[in-house]
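For this view, one protein chain was removed and the others were kept in their places.
The block that comes next holds chain A.
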Amino acid sequence: MHPFVLERPCDLSAVLALGAQAGRNDAPVEYIAGGTDMVQLLQEHVRRPDRLVSLAGVLDDGIEIGPQGLRLGAAATMAEVAAHQGVVEQFPLISQALLNSASPQVRNQATMGGNLLQRTRCPYFRDVGYQACNKRAPGSGCAALDGENRWHAVLGTSDDCIAVHPSDLAVALVALDATVELRGTGGDRSVPLSELHRLPRDTPHLETVLEPGEVITAITVPANAAGLRSHYLKLRDRASFEFAAVSAAVAIETDGARIRQARVALGGVGTKPWRLPNVEQALADKNLEPGELRSAAALAAEGAQGRGHNDFKIELMQRAIVRAVEIAGARA
């Protein structure tokens, strides 16, 4: 690890004053919360901050369900949220996505805020032995474009970056219209989760819309996302403890065998958590019948671009949507 000064402020205003910046590699100050991703980035010299600011004990870790919906404190752990009775009963998509993430040990340590801000698992980003990574070193190129790109994105890519956003949680949350609450030195603001992450375009080193120093304080999910029939389908190379090759988060309202309304988001295929309004529109008023589902799911491929090894994802993600809708529809 590069040497750093470890700051352990005892309140949030002291934290914010230190001006750390998440989601970019040229910032000299970084936050650490659960640390499950940050310590890896430090160990691998991907992040080399001069100053590391601990968020331990200064952020809300509560989980509340009320008339407004669900509120997850940014410091709540993946394990706490996954096991919360109200989350399991009313927002099972979130619990399911979390239980399909990482390992029990990591879920005990990793926080909600950190999960959304974890960095990509692109091997070229994570290995400083490779020179070319626009995300790590702006302007250096992208080794994945013509490299081993089986794990990479097919949606939202650019000629500068095809790295996948790795979170399962974010895929479930974006399907449920979640919002993130932010606090910075300039005050509080809310941003829809769908707008938190930026597309890579020609600035893949800028991953989020966070201002320097700004932290996620909470995640909220509106009450109208509660109680939907849902399913989180994760397809991966190992049965457990593995990132998604493709995942589909689906929540539907049905009227008998007819879909009234659908929410669909994909993981493992997008440069950010990927919501699919065109597929959702096409699913409305369709019957839970394989042929109808398949033609709606086909719209997911609009604008998809494979780079060779990851071409399989374009077909697989359509099948994942169909399967996830079928499973959600079969739930009582």
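For this structure, a couple of remarks:
One rule holds for everything that comes next: a residue touches a chain if its C-beta (ideal position, glycine included) is under 8 Å from a C-beta of that chain, and two chains touch if they have at least 3 such contacts; residues count from 1.
As a convention for this text, contacts and distances are computed from a predicted model.
Hidden from the displayed complex is a chain whose UniProt protein name, among "Putative spermidine/putrescine transport system permease protein", "Isoquinoline 1-oxidoreductase beta subunit", "Serine/threonine protein kinase" or "Xanthine dehydrogenase iron-sulfur subunit", is "Xanthine dehydrogenase iron-sulfur subunit".
Within the whole complex, the absent chain has one touching residue among A:A56, A:V88, A:A132 or A:A223, and that is A:A56.
Summary of contacts with the chain left out: across A:S13, A:Q43, A:Q68 or A:Q85, the touching residue is A:Q43. Mapped onto chain A, contacts with the missing chain fall at residues 1-6, 8, 32, 35-36, 39-40, 42-45, 52, 54, 56, 79, 102-106, 108-109, 128, 238-241.
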